[in-house]
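Only a single protein chain was left out; the remaining protein chains are all shown in position.
Now for chain A:
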Amino acid sequence: MLRLNPVYQKELRTTARSLRTYVIIFAVNGLLSLFGLFALYLSFEYQQKIGNNVEYSAILEIYSIITGVEFFLLLLVVPAVTAGAISGEKERQTLEILLTTKLTPGSIIRGKLVASISMMLLLAFSSLPVIALVFSIGGITLRDLAEFLLLILETAIYLGSIGIFFSALLKKSTSATVAAYGTVLLLCLGTFGAVWGIHFLDQMHLNHAGDTVTAIQADIGNWMLLLLVNPIVTYLSILKGQASTGRTLASLYEKYGNLPEVLNEHWLLFSTVIQIVIAVILLLSAAAILNPLKGNKERIKHKKQNTKKKVANK
């Protein structure tokens, strides 16, 4: 029989009883509904009022708006949910007890992460009726929706691992939350800023060096790869092929430089793989931080080797 992680089971039970869970679900779906209905109003009622006609090609923007808002709320909620996962145990003084049980630091981390992801999936599924608004218009398939849900899952793991890493590293939930939000901000806006800054410097350099009248566009080349860790760019890349917003992403690339064709074609794949690898590294690091006896095996091995050497010398 499949045995659930005990920490996950316990988290599910306490989360289900917590008022905070219901407040988050209500707030997220409330905001999503507001944006969805407002977008619908703008697309139909308002357009008709000002132009006496409805531009149906623009209605697909509703999908981008609703999923965009949901994705933005995900960026806001995941660090808050995960940053207290381990530090909360430290603050409650329950972590030491857990570490003296049969549970390994890795299984504690897994339980916490899966519980956080479950919360995100619950949010995603509870918002399906709002997302279903777009089906009333057409143009979006069930496959598109499934892809979006997978992206939600991947981003929850990615951002969740950041929250859990800081939660394991720092003693206080407040510090862990600040660090997690700071890192998410750095990934989302910092990478854009870095790409813009490098491009700006390159452009200045070119302008200064060039003596021709024709303006040469700077190409920052591999620095563009920084954007692979940016979850917003990954989200934009999924819209490519789903809604027409994909063009925005392509124009973003072109403005700063040229990427290899394979990367352009499979940005979603590359970025999700890199983000999952980062998540795995962060989770393994968090487990190592929690292990009270880390490095002990090496010390014992070293000690045994020394003893053997001494015996052999004698």
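Everything that follows uses one rule, which is that contacts are C-beta pairs under 8 Å (C-beta built on N, C-alpha and C of every residue); 3 or more make two chains touch, one makes a residue touch a chain; residues count from 1.
The rule is short, and it goes like this: contacts and distances are computed from a predicted model.
A single chain of the complex does not appear, and UniProt lists its protein name as "ABC-2 type transport system ATP-binding protein", one of "Helix-turn-helix domain-containing protein", "CidA/LrgA family protein", "CidB/LrgB family autolysis modulator" or "ABC-2 type transport system ATP-binding protein". Of the options A:Pro129, A:Gly193, A:Pro260 or A:Pro292, the residue whose C-beta touches the omitted chain is A:Pro292. Only one of A:Lys102, A:Arg143, A:His208 or A:Lys310 touches the absent chain when the whole complex is considered: A:Lys102. Residues of chain A that touch the chain left out of view are 3, 6, 9-10, 13-14, 17-18, 91-94, 96-97, 99-103, 292-293, 295-296, 299-300.
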